[in-house]
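All protein chains but one are shown in place.
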Amino acid sequence: MNNELVIIGAGPSGLSAAIEASRYGVKVLVIDENDRPGGQLFLQTHKFFGSRHHSAGVRGFQIGYNLLKEAEDQGIELLLGTTVWGIFPDLKVAFSRNTNGNDSVDAKNILIATGALEKAIFFKGWTKPGVMGAGAAQNMMHVYWVLPGEKALIVGAGNVGLIVAYQLAQAGADVIGVIEMLPRVQGYQVHAGKIRRLGIPILTSSTIQEALGDPAVEGARIVRVDEQGKPVQGSELEVACDLICLAVGLKPFDELCWSSGIDMKYMESLGGYVPIHNESMETTKPSVYVAGDVAGVEEANTAMEEGRLAGIAIAQKLEKLPDKEADQLKTEIRQRLEHLRLGTFGEERAKAKEMLVKLNSK
Amino acid sequence: MKQKEARGIEMRILEHPILDISKDRKKVTIIVDGKNVDAFEGETIASALYASGIKVHRTTAKFKEPRGVFCNKGRCTDCIMKVDGCPNVRTCNTMVRDGMIVESLEGRGEWEHLYE
Amino acid sequence: MLDKLFNTSNDGILSIKRIKQLLGYPGTERFEKNPVVVIECDQDIPCNPCEDICPERAIAVGTPITNLPSVDTNKCNGCTMCISICPGLCIFVVHKNYNSTESLVYLPYEMLPLPEKGMIVEGCDRKGEPVCKARIERVIKGKKLQKTAVVAVAIPKEYFEIVRAIRF
Partner (left out) sequence: MIKIEEHNIKKNFDVIIIGGGMTGCASAYFLTKGGMKVALIEMRSICSGSSGRNGGQVIQVEGRDELSPEMCKKKNSIAAPGKKLLSELNEELDFDIEYRKNGSLDMAYSEHDEKIIKQNIDWQRDAGEDKLVYLDPADLKEFCPVFGDEIRGAKLRKDDGNVNPFRITYAFAFAAQRLGASIFTYTTVKSLITGRDKVLGVRTDKGDFLAGYGVVNATNAWTKYLFPEYPVVPCKILAFVTEQLPTIPLPAIETVTNDDFDRTPFLFYGGSQKDGNVIIGGPPVTLPESMDDHFNEDLMYDDISRFKRLYAKYWPKIKDVSLIRGWGGALGFTPDALPLVGRTRFENLYMNTGFTNGMAWCPICGQLIAEVILKNGKTSIPIDIMDPERFSGEVFDWPEKYNYTILHNYLATKHEAERSKGY
């Protein structure tokens, strides 16, 4: 098998890239570890921010269905339940399919769109059953329709924490509160407003000290922290809960990038180590592209735009798209990306992205 | 609250304000540590276990600590169990099958078929 | 329970003072007339579906997309289209002089079960705390709303700037 473009990850960025590239006649193969495509879009039951171009106001899972439909219409080949475990110097993509052993495909271009992983924080008892990542809880609720807990405590008041609190309440759980180490809510005020109106408290300057219960979580001990982040003696409080959701940020799922020898750079605002790439999303390893959260943790709509950008760049490189037209399309996408990175929340990310591109040109 | 009453002891979400919960999924039965547990075709072992209130999947080798679902996407391997005689199977990304035998793990478990 | 023991924090809650400074605030005089939109959006989030959906072109975000939405109160007729499109669920329509004693507040509702017309529920403030009785006047559903129902509640007039949620 020799594919013009192999995409690793069938999430928002991977699918967007696949759709865009195959629109111009690129032969695409999309590989995903999960049994269903769409990535984290199917965990998202809230409506997305952005503009019309980014399907703003449409719920995440609906965007997922739309992308899948489009991919299907384009006849894009999908390889599901397949884990890519290596990219070799000759652009061989090695994967394993459950127990069916190993296989590989040769690619002319590769797009790594593996998304992000959840970070965790450590406290006594954090390994107990009942402590789980926010994404884990979302997956349980929205994909398998199982409630991960009846009384939930959320750790982290970033967007993910706020959203997951809202979603747990929607699914019928009793959310006892959202706690945040920093002195103010990290996520959007509007998300915080939603859960406050439901009567769910948000406790800033507080953190979790211990997950209580044996063998599974039956409660938590939380504590206030001072300005230095140190626990305030005597402010400990034990609360009953059977689910502790960790929503303490995401980091790029960068293992494939590291192992295939792409130059990486640590970027705090993008979640961790990110692959250095140019304006067309190509990394320091020629013909290997990145898009989406793996290239810096951002929103789903930026991921989709980055995917489109990479798809067009690859179509152009394969001479399926005239330079003039491609450059025009790329400029439009870059403008939209620029817009998505405006404002207090996007500023840092925009700067970090700019720096990555600068590093690449060196 | 109404959702909770409808749910009973099962942790299944029966209705959701946003999602359409399918009512006609095919029921299967898996055997967990000798007991029958209801599950639906197309779901993972982990979600079937959570739905019936089973949260502890294994105990660790050194400190005998309980472990259950943590990342729910196949990364952390906290949720591994013995499935059809094979130890260390990730239950969060393994789909149920009717009659599947699932067992809790102690430490790294044992290979039964090794000594057959 | 938690916020009782910890000092109650106001995180995630906009003060009425702040809301009155926002571009999405119609102004005290405008409330006296027909229903009008109140947009409680105070952060430069890149987002503009409210601008797109408004049939009267009363809401403007413009460029850059991170601008806060402003409302042309002369154009707004309180049609409620924007309530359910807002990803932040922070748009409300208020009809202050619904009748001689009551105001009508249209708010987004995404929980189960949905209230029914005629029900008496508790009107809650931005902190989710009940402040008054509220009567459900209308429940607007529909495919276009993508399951975000719009609920119209009648409340005592003095609460028209306070009630932003219901509980029952």
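Going in written order, the chains are labelled A, B and C, and every chain counts its residues from 1.
Here is the rule we use: a residue touches a chain if its C-beta (ideal position, glycine included) is under 8 Å from a C-beta of that chain, and two chains touch if they have at least 3 such contacts.
What you see is a predicted model; the values in this text were computed from it and never measured.
Shown chains touched by the hidden chain across the complete assembly: A, B.
Contact with the undisplayed chain is limited, among A:K92, A:R221 or A:R334, to A:K92. Residues of chain B in contact with the chain left out of this view: 61, 86-88, 107-111, 113-115. Think of the hidden chain as still there; on chain A it touches residues 86, 88-89, 92, 94, 96, 99, 101-102, 104, 261.
Assume only the chains that are shown with their structure count from here on.
Annotation: 31 Å between the Cα-based centres of chain A and chain C. Averaged C-alpha coordinates give centres for chain B and chain C that are 42 Å from one another. Shared contact sites, meaning residues of chain A that touch two or more other chains, fall at 59, 170, 172.
In chain C, the residues touching two or more other chains are 110-112, 147.
Those residues of chain A lying in contact with chain C across their complex are 46-52, 56-59, 62, 157, 162, 169-170, 172, 176-177, 180, 184-185, 188-204, 206, 222, 224, 235, 237, 239, 339-346.
Residues 2-3, 15-18 of chain B are the ones that touch chain C when the two sit in their complex.
If you check the complex, the residues on chain B that touch chain A are 3-4, 7, 11-13, 16-19, 21, 43-44, 46-47, 50-51, 55-57, 65-75, 78, 92-93, 95.
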